[in-house]
Each structure stands twice: as structure tokens, then as C-alpha cells.
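One protein chain omitted, others in place.
Up next, chain A:
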Amino acid sequence: MACARMVKHLRLPLLLLLLALAAECNSMSPPEKPDKLGCRSPDKETFFCWWTPGSDGGLPTVHHLYYKTEGQENMRQCPDYHKAGSNSCFFSKTSIWVEYTVIVEASNALGNTSSDPLTFDLMNIVKPFAPENVTVVVNIEDSPHLTIQWHTPSNIDTKSGWVTLKNQLRVKPDKSKIWKNYASETQTHFTIYSIDLGVVYMVEVRCAIDNSWSEWSNTTFVKVPNFSRKDNSFWILVFSLCLIPLLAAMIILILKRKTVKKYILPPVPSPKIRGVDVQLLKSGQSEDVINAMLLNQRFPVMIPWKDQKEDYLIVSDKETSYLPLEKKKIFILPLAMALDSEVQSKETSEVDHFPKDSESSSEESSDKTESSQLLTKCSSANVLNDEKANQLKGVTEKIFQPFGIGGYVDIPRHEHMQEADYSRVNEVNGDNILIMKKENIPHTLDTRGQEGSVPDNYSMVKEVNSDNVVFLEKHSESVNASFKAKGYIDWVNQKPKNLHMAGHSEMGVCPQLVGCEYVDTVPPPAVI
């Protein structure tokens, strides 16, 4: 009986001992202290804190968060454990510029463990969430660009000015490693123009409250197409429209190239003789050429030489002395005799053509002692060579000058020169040389003079050299007579520039000329 009463009294403590022993065998412990405390305010008004619990020590453990602000003595418990998820505490009423101290306590049956305290100011834990609903639109009309839009995170009070958001976005091509940052202050849209076609772009956006930046938003991928068909067709159309008039212009140019060439490069007028066909000259016979030149020429009207001072050249035989100047006998030196350089420059070329062009000389000179006519000045008909020369040149009437110098050669009389014998001028060598043909040409002397009869002591001019020397030749004998022209130089010097011959078709009429006397040996050939 006493034994049973002893067992009854010992039952409870024994049970407890057994339990304690059992607990000891399972190694239960108070919880580990919670770790990694963190707090964040997404809107500068509310904040939440989180922690990572340690091991629970095998027993059900609860966590409590306690906090206090700067001026308070006692810790207060977390107002909301659920809003921010598990192991978190949400604070809706907060103070700023005040230091918070937060502690998390884990407790189980065996004990409590507190975490390290976390102190912070609300301003230090402000960090907004990333922007939402980021949309990127590609636009390739006009110039390709990306239009990016997003929404600010919700529940942020920007209206009162308590919170001001700044935005930032970054873009990079898919393959590249470098991001390009763009700042967009308070607006929630942005356009980027510097994009390439055919590239995939990645776009991210973030925002900041008071210089505290959020995380980057989720990446948005966008592909820029390679080209715009509409764009392309437009350019093809423009190009073809521009091309058609160009082609037309080119075709016209090619078809009318001759006209164009004539317009751009007008032909340089080449020397031409009226009525003379260049082709004929090139190809034709000499007779044809002569015919062409002689037959078809319309010689310009000769204007009588007016207001000219005439000097006379006294020419005499070698044996004879100079005879006094007789105005009756007037000989006109050919152009070739002119020594006036100015005139010569004008006329020499004519004279040069002179002998080459005319084979048949219609010039006759008297071999009479009385007169030998070299050339008539006044007579248009006899100045054939000159005329021809001028005609060949196409000299107009206005400036027609058969001679450079209208001068006269006065050949003194010779007694024995009875007959008037003319010779044809065969050729003129050089400037001043007349070569006579030894011929007996029946002369038809048609002398007109202002004074008296024709003197009969003419000499034939054989030659005139460049020293103003005239070589005369007698008909019967070849006599070289050198005469020095007496007034030759005077005659030359006084030569006026402009010779103006009125057009006279008849023989050498110069009524106005003083002392213009000439012997017209041969009537003008019919051909002229």
C-alpha cells in the first residue's frame, strides 16, 4: 500500500523527466536570429521592411518586428505583417528626416532571438519601382524612329509636388554591348531617331525619386524592318520620272547633233571669193579656174581717184639724162612700185597674188619712146591685174584700191622710139619687177591726155627692182636702162592713204585728177 502511494506521487515528476530527456534527445533550440534586414520606400510616403528568418530550432517560430523612431523610448510593433508579403512589415504612416530603428525578433518555445538593429532615415531608403507598360513602336516612314512610352509606377503622388520623378531610358542593338542612355525628365514618352534598319533593338526604362534610381524595367525587344516598300516605290517613281526627260533630251541632241554643233561651234568664215567655188578650185583645171575667176567676177566699180597728189616718176634711158618732167606723159607705176610701207602692207598681198593668178596679162606697155604705159591708174579696165587681185580677195568696192599709190611715172621721151610698141607684162617678179614679153603687139593706141599728143619716146620697162629702179627695154634691142625715178620718192611719200576709185567702166577717165595722163594701150578685154 505504501508502495502504490509512492508511485502515484512520483508519476508527475517522472513524466517531466522523461519529457525533458526526450527533448534533449531531439536537439531543439531557440530560433536563429533573422538576417538580412532591409527596408524600402517606393513612394517617399510608405515603406516596408523584410528579413530572412534563420533556422527555427525545430520548433514553431514566430517573428516580430519592432521599431522606434528617434525621439521615442519604447519599441512598437509592426502595424502590418501581411501587405508586403511574408517575412515583411509594411508601414503606412511614416515620418521623414527622422531616424528609424528596426529590430526583428524570432521567438519559439525555447527562446527569442533578435536580429541586428537597422537604423535608417526614410530619405535614405527611397527607391521607386521600375516603370510599367513600356511600349516601343517602330516607325519607318519619313525617317526611321522609335517611339517609346511607359507608365510611372502606381501610387506615387506627383500632384502635390512631394515627389518629382525623373526618367531615363537606354537602348542598344541586340548584338552590341554598349547601351546608349537618354534622359527624359518628367515626360513618360520619348522618340529616338538614330536607329538603323534591319536591327533588333533592346529598350529599358527606369525612374528616380530624389536622385535615387529604380531598377531597369523589363527589356523590350523590337525589330526595325529592312526597308519600306512604299518608300522604295516612291523613289523608283521619282527616279524614272526624272530619267525620261533626260533620255529624251539626249536623243534629241544626238539626232540633231549637226545643228547643235553648228550652234555651239559656229563655223569660222573662211576666205571666199564670190562666185568662186572652192571645190572647183581644188579639183579643177587651171583654165577652169581662170574662167571661174575671170568670167564670174564682177569687178567693183572703180572710183576715180580724187584729191590725190600725184607725183611723177621720171624714168629715162641709161644714155640719156633726166628729162624734165613732162606732164603729158604720165605713167602710172604699178602697185608694185609703191614703197610706202603702210600702203604696201595693204597692197603687197594683192600684188603677190597678182602674177600668180593671171597668166594672160592684159597689160600692155608701150615700147614706144613716147610713152610707155605701165599701168593706168584711172582706168579701171587696165588695172586688170589689180582688180583681179582685189576681186580674188573679195574686196568691196568701197575700199577698193587698185593701187596703193597712184603715182605716175613720167618716162622721158626718146627720139628713136618712134613706134609705139607695147609689150605685155608677162609677170611681175616680186614686188617691183615687171617682166616684159618680147612681142610685137599691134598696138591700138588710145591715148588720152590732157595735153597734146603722145610723146613718142617711150621706153619699155623691162624691170623695176626694189630700189626704185625701173629697168626699161627697147623693143629692138634689149637695153637695160636704169632710170632713177626723180620724183619717185616724193611721189611715194605724198601718197595719200585712201585711194578711192569711182567705178568707171570706161577707160581711164580721171577728169578731176591733176595731171592724170595715161595711155590706154589695150581696150579692156571682152572677158572683163
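Here are some notes:
Note that a contact is a pair of C-beta atoms (placed from the backbone, for glycine too) under 8 Å apart; a residue touches a chain by one contact, two chains touch by 3 or more; residues count from 1.
Rule of thumb we're sticking to: contacts and distances are computed from a predicted model.
Within the choices "Acyl carrier protein", "Septin", "Glutathione S-transferase" or "Prolactin", the name that UniProt assigns to the complex's undisplayed chain is "Prolactin". Interface note: of A:55, A:164 or A:283, the residue touching the hidden chain in the full complex is A:164. Note that of A:52, A:77, A:186 or A:219, the residue touching the chain absent from this view is A:186.
If you put the hidden chain back, the residue from A:98, A:197, A:248 or A:301 that touches it is A:98.
Although one chain is not drawn, its touching partners on chain A can still be listed: residues 44-45, 70, 93-99, 121, 123, 157-162, 164, 186-187, 210-212.
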